[in-house]
Structures are given as structure tokens and as C-alpha cells.
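Reviewing the structure listed below.
And now, chain A:
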Amino acid sequence: MRVLTANEITIRFGERTVLDSVSLKVASGEVVALLGPSGVGKSTLLRVIAGLLQADSGSVWLNDRDVTRLPSHRRNIGLVFQDEQLFPHLTVAENVGFGLRMQRVGRTETAARVEELLQLVGLEAFANLHVTKLSGGEAKRVALARSLAPRPAVLLLDEPLTGLDRELHDRLATELAALLRTTATTALLVTHDLDEATAIADRIERL
Partner candidate 1 sequence: MVGLALFYLWPLATLFTRVLQPGSVSDALSAPGLGRVLWFTFWQALASTALTMVVGFAPAYLLARFRFRGRSTLLALVTVPFMLPTVVVGAAFLALLPASWHGTARAVIVAHVFFNIAVVVRLVGAMWAVLPTNLTAAARTLGATPAQVLRFVVLPLLQPALWAAATVVFLFTFTSFGAAKLLGGTANPTLEVEIARRATQLGDVDGAAVLSLLQLVILGAVVWWSSRWQRRASLHLAAGGAARMARARHERRFVAFAGMLTALVMLVPLVVLMSRSFRLGGGWSLNAWRTLGSSEVRPGVSLGVDPLASLLTSLNFAVVAALISVVIGGLAALAITSARRHGSLLDIGLMLPLGTSAVTIGLGMLITFDTAPFDWRARWWLIPLGHALVATPFVVRALLPVLRSIPADQRAAAATLGASPLLAWLAVDVRRTLRPLAASAGLAAAISLGEFGATTFLTRAGRETMPIAIARLLGRAGEIPRAQGFALATILLVASGLIIGLASGATRADWGARADGE
Partner candidate 2 sequence: MKRFLLAGLAGALVLAACGDDTPASSTPAAITLVAYDSFPTKDTPLNAALDAFTADTGIVVNIATAGDTGTMVTKAVLTAGNPEGDVMWGVDNTLLSAAIDGMVFAGEPTQVDFGDVCVNYDIAWFAERSVPPPTTMDDLLLPEYRDLLVVQNPATSSPGLAFLMATIAHTGEDSWQQYWTDLRANGVEVVDSWDSAYYERFSGAAGSAGEKPLVVSYGSSPPAEVVFADPPRDDAPTGVVESTCFRQIEYAGVLRGTKHPDEAAQLAAFLLSEAFQEELPLTLFVYPANPSVALPEVFTKFAVVPTNPFTFDPATIAANRQQWQDKWTEIVLR
């Protein structure tokens, strides 16, 4: 069953055509890496799929449902940003539980899920810490946990490991790959690093 389909996405910013009739398919449970140099529009495509940007033409289908006109908060598509974008006024636990809170999930259920995810990323002890006190690697893990908490249908990752030093990069790459497999997450990963793509993804597409 096809989970995510992007059909002929075209988007223009003024004179510049950033994406020209781009199509993509991701199957259930699959981790696909989208590879390409900087500036070619990979992040833009992610934003269109997530519902943060409206394409000029084309459509996005999720589980045989046309979500092109659906606003971002109703698509159940998660997005991990390149620079994490953790909420600076909230603690780690509050960040991770944010999506559940927005869905009005009860306090106990939220707490349980938050704990489950923090364990998955190895940060149980950090629950009540303010996110401004986290190191780079820790922040990336929290961002990941936060996006996974509301059980998205698809998880999008925008250059999740770019900018880390070699050792941290390799360690996190392995962790990320394992995490995605354990949670059976359907994921679309954007990167310009072929090694990273090979390490994490099942299939590589080029833009």
C-alpha cells in the first residue's frame, strides 16, 4: 500500500521555478532518502508535503486520501527541522508531549508516551530540563522524539544530521536508522550526504 504520494509538484517563487513537476512515492514502513545538492529544492518539497507551503500545481496523497488542500495541522505528517526548532520556553518533556497536548490527549497518557519516547532516545533523565541547556546531539534526539510522539503517518526529516562533527554524526546516524526501524516509521529523509543516505535509508531518490 502506497502511504505517501507526491504528484507533479510545481512551485515558483517569483521568476524562479524551484520545483518542476516533481513526483515521489514512499511505501508504508519505508525509509526513503532524497538526495541532491543544496538549493535544488529538497527542503521546499518537504515543506509542501508537510503542508507548510502551497504548491502552484500538483497534489499530495496520504493513504489514498488527497491532502493537498488540508492545512498542516490536520495532515498528521511530522517534520524534524534542520535546526531542531525546540520550543525554548518549555522543558524537554513539555516539548516531546507538545503534539499530544495539541490533540487533547489526557495527562497520564501523554506522560506515558513521553516517557516511552525519552527512553527510546536515551534521555529519560532529561525530562524536566529546559531545552536551552541541551547539547547539539541531545537537542536532535529531543526533536526526533517530539516528532514521533503523536504517531505521524509519515515523518519528514530535513537534513537531520547536517552540521554535526564526524563522531556524533556517525553515532546518531546509526541510532536514527535503528529508531526508525523499531518504530516502523514511514520516513522521507532529505540530505546531501550520500553516506548518510546509505546508512539510514532503504531507498535513495535523487532530485
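With respect to how the candidates were assembled, all candidates are chains of the complex that A comes from, given by their letters.
To be clear about the criterion, a contact is a pair of C-beta atoms (placed from the backbone, for glycine too) under 8 Å apart; a residue touches a chain by one contact, two chains touch by 3 or more; residues count from 1.
It should be emphasised that the depicted structure is a prediction, and the values quoted were computed from it without experimental measurement.
Every candidate listed belongs to the same complex as chain A; state which one touches it: 1 or 2.
Here, the candidate touching chain A is 1.
Give the list of chain A residues in touch with candidate 1 in this complex.
47, 50-54, 71-74, 76-79, 81, 83, 85, 87-89, 98-99, 101-103, 132, 146-147, 150
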